[in-house]
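Quick one: structure below, then a few questions.
One protein chain is absent from this view; the other protein chains keep their places.
Up next, subunit A:
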Amino acid sequence: MTSAKDAQDILAGRKGEENREITNTSLKEQALSHGHSKRVKKRTTGAALLPDGTSREVKALREGEGVQKLLPDIEIDTSLGYKHVKAKLGIQKVRSWKWTPFINQARTDNAILYHWVRAGEENKKYQFARHNDRVGIPEYTEEEYKIYLEDSEWSMEETKHLLELCDRFDLRFIIIKDRYDIARFPPRSVEELKDRYYTVCNCIVKLRAIPGEDLSESLVAYDVEHEKLRKEQLELLFGRTQKQIEEHDYLVEEVKKVEYRRKERERIAQTAQKLIEQVEISDDRCSDKNKRSSTSKKKEKSKKDRDRDRDRSGNITKHLNKIIEERGAGPYLRSYRLKVPNTMTNKRAKAMEQLLDELGIGTKPIATENVTTQFNVLRNNVLLLLELKSALLSAEFEWGAIKHKYETLPESGSMTDVENFLEYSMDEGEGSGSFPKQTSSRSSTPTTRKRKGTTSSQELPKKSKVITTTN
């Protein structure tokens, strides 16, 4: 069986080559032999994927068709083939090892230990001794201490004791604290020990420094207060009860929610600004439109229809409203214009429908041109109204929140003051003219804000004086 397969493989490989030539020569022939060549190609690529030296059985698994093909083709970096098909084990004689005594230079006790070493290397130094790093403990004379290191909290003896311990335990401060001689000296916290040690270190480093040398790397920054606070906080965090942890998580979630709502309100407040502008634009447009429709009536019907449609879509795309009518060439039913667009959310569509019902219009007036046009004007206005309502709702919420904040401030006046203040500011607002023309342009939101901000801040000191006097 295997020999037959091998032969087939060889043949298939040749055929593959032939086929490739054919594909180069004529497209027609390729189309004819397409199925076959595809199969062959697969074979050759499959074989190419496997590194040299793969056993035939594995190859068969990879190259078989249908059920036979059990392994998927996965790209393998073929440059990384096996270098040797079989592991070449050494035939030389095994080198001998010896059980030898040695002295660890890192130790001070000259203890003799034993280890295995290759024959001939018995007299080599113990190589791991070099890993025994020592911390360079600063040294100082008595005079130096008296001049530079005097401290009301630390005696010279205690400092010496600390440095000895540092040297002995390689700055493992937890152990140092444990071994601290509390019979002779007062008990110290780890932070105090560290602080004293690094102060001494830094002082000596500065003392020994060559003038002009950069000391930033050799100086150690240690902030006791910060460390104390940090550990205290960690202690608190670690010592929380399950209930406290849950409460904390809950609060974090709540904060997120509050933040989300705040952002949502801000967003609505911004659209509110646009909505107000839109109201003003549509007011202008209404008068405009009346003129236009009276003139267009004189034109022939078909032209009027087109003009109107184009006019409408052009006007509405400038707005935030949802019902936009754009009809390309082709037949349609007039009643299509009465449908609710798919782009509208269900909630909004429901609200709109309800309002239309309340108005006694319903969702299906008679589908004449004038009625559908007017119906869509109405629907756009209804949408605008709905937007405005939700904007107002969120604005009132914000007003409530800010009012509450004001009332709870100790310096603030009573709420009647606030009401007065509000009326005052509104009168001011109305007095200064309700939104000059320039603000109804599209990009006006920030400018109006700024304008408002500046004017009211100019007014503010005056008014606040009044309030403080009434208190």
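Here, a residue touches a chain if its C-beta (ideal position, glycine included) is under 8 Å from a C-beta of that chain, and two chains touch if they have at least 3 such contacts; residues count from 1.
Just so it is clear, contacts and distances are computed from a predicted model.
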Handout entry: Omitted chain, identified by the protein name its UniProt record gives, among "YEATS domain-containing protein 4", "Mitotic spindle assembly checkpoint protein MAD2A", "Cyclin-dependent kinase 2-interacting protein" or "Autophagy-related protein 16 domain-containing protein"
Key = "YEATS domain-containing protein 4"
Completion exercise
Per the touch rule stated above, subunit A touches the missing chain via residues 269, 272-273, 275-276, 279, 286, 301-303, 305-306, 327-335, 355-356, 359-361, 364-371, 374-375, 377-378, 381-382, 384-385, 388-389, 391-392, 395-396, 398-399, 402-403, 405-406, 409, 411-412, 418, 421-422, 425-426, 429, 434-435, 449, 452-453, 456-457, 460-461, 463-464
